[in-house]
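Rest of the complex left out; these chains stay put.
We call the chains A and B, going by the order they appear; numbering starts again at 1 in every chain.
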Amino acid sequence: MIGTTGTPHMKDTVNPSQVTAMLRTAAGQIRARHQLLTDLDSVTGDGDHGTAMLRSMDALEQTMDAMPEAELKEVLAKSGWAVMSAAGGSTGPLLGTFFIGMGASLGEAGQLDGAALSAMIRRGVTEMQKHTQARIGDKTMMDALLPAVATLEQHDESTPPARLLQLAAESAALGAEQTKDMLAKFGRARNLGDRVLGHADPGATSMALILAGFAEALNES
Amino acid sequence: MKMKKFINDPTQLTSELLEGFALAHGDMIAVSPERLVTRVRPKSPDKVSLVTLGGAGHEPALSGFVGEGMLDISVVGDIFAAPGPPAVLEALRQAKRDAGVLFVVLNHAGDVLSGNMALQMAESEGIKITKVVTHEDIAAGPGTPDADRRGLVGCVALYKIAGAAAEAGKSLEEVAAIAERLNNNMATLAVAMKAATHPATGEALFELPDDEMEIGMGQHGEAGTGPSPIRSADETAAIMMENLVKAIGAKAGDRLLVILNGAGATTLMELYIVFRGVKKYLDQHGITIVASHVGELLTVQEMAGFQMFAAKMDDELLDLWKAPCNTPAWAVK
């Protein structure tokens, strides 16, 4: 895609409507794979993760649809809250917090450069960490998110947003893949011992898909 | 193949169940659109209120215990799933009062997560809340940190005892201290014999061979101490009670509250036969049963099995246990 995109300025920043496109593309990624998420949760948990993610994405998009004129900051805060209401279990609170955190990092309307985009995603994860002790290796969403954050932190403002998200999404995908070899320390899967070996964590898979959606949106635009 | 359950739309289970629940018990409880189950005759506002949260599918728990002498508000999640923080926050707002709120959370990942988020927000709004987390499952073995021990049927005993303390007009500090005293002196162990069907997905919650049972299995099929051959009621009672007695450090002369909580398909007949075995075991060890409850309080659909609960009682806890209550699922005169 590099080289096919627009002006240098367009490459270095994204505007709020591109961020909403990122969110919608993430929702599309989840919709396309929800059966996989359910299947993974059927092995390692209680089989409701696909449904929880679908409901979360419905809530996200319905919130965005309902406030087309609003500030991105506010849209993300409302979306996060809606996700929390729509999906129970572990997904709703954590994913909702992720979106609320993303929103909290934003200032007033305007373009986001690579640093702001990186800060937005990192803040989402930081807020989640206020509510979970899970670290790398615990077979949770954090196994996708924390490698992505590490990647984001390794890059400075010079990296264009699309490239930055591409790299983060790749780290998240790799992190999710590595959960296959992990025993679970959190959530319902914890109680299953080594029955979960060989299966990726559903939450980590979801978060990798979300970041893949973010990257896809910018790399297509 | 259709599920062998009387349902309509598997995606509407919780809404329809709550609708029926409200219709059947409209004299005692009401259900709001956020799925808060509240009392129709609220407790006097100068008394501590009790709020809890948890997934549906465990009927009569948790909402069956909303009413005089027990809970003020129960926040209902989807089948086996915690409700989200916004609904829990709304419950804490409605329960807000000067006397304060006792917030009871069962130790399950989703419940704790959602509960903590709501708690944080509610506290930032100036609501006075003390949280109690039940984690009395001893299946994970001695020495397991509290954070890794699940909350099972013990929450119901806690609702009853703390609820009675609140109804008696005790302060939040007193109610919380009583709740924690019970919490520190109680233990539960579950046993499963046959799996249940998840009513939304139609899948078995777990697998258990035809000639096996499993002690320690959690209420969503979480693994226990591994399958064993089917044992007699007396053997099962003795093995389980021995572990409970150890866990709560009960000694000869101690006085216990014992609950046998049917998981769904296990009959009351069986539970009484097991209770007889429990009594025999405790008699041999000089431990007295001063109070008991045998029946279905917190079920797991049509799972066969039960949860055995024991708590060391003192005079105050016992009086509170015996105090009147009047809820859809349980009345004490």
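Please note the rule applied: a contact is a pair of C-beta atoms (placed from the backbone, for glycine too) under 8 Å apart; a residue touches a chain by one contact, two chains touch by 3 or more.
Computed from a prediction, not measured in an experiment: that's the story for all the values here.
Taken over the complete complex, the protein chains occur as A x2, B x2.
By definition in this document, only the chains that are shown with their structure count from here on.
Averaged Cα coordinates give subunit A a centre that lies 34 Å from the centre of subunit B. Of all the residues in subunit A, the ones that touch subunit B in their complex are 42, 46-48, 52, 81, 84-90, 92-94, 96-97, 131-132, 186-188, 190-193, 195. Put simply, subunit B touches subunit A in their complex at residues 55, 77-87, 109-110, 113-114, 116-117, 148, 198, 200-201, 203, 205, 218, 220-223.
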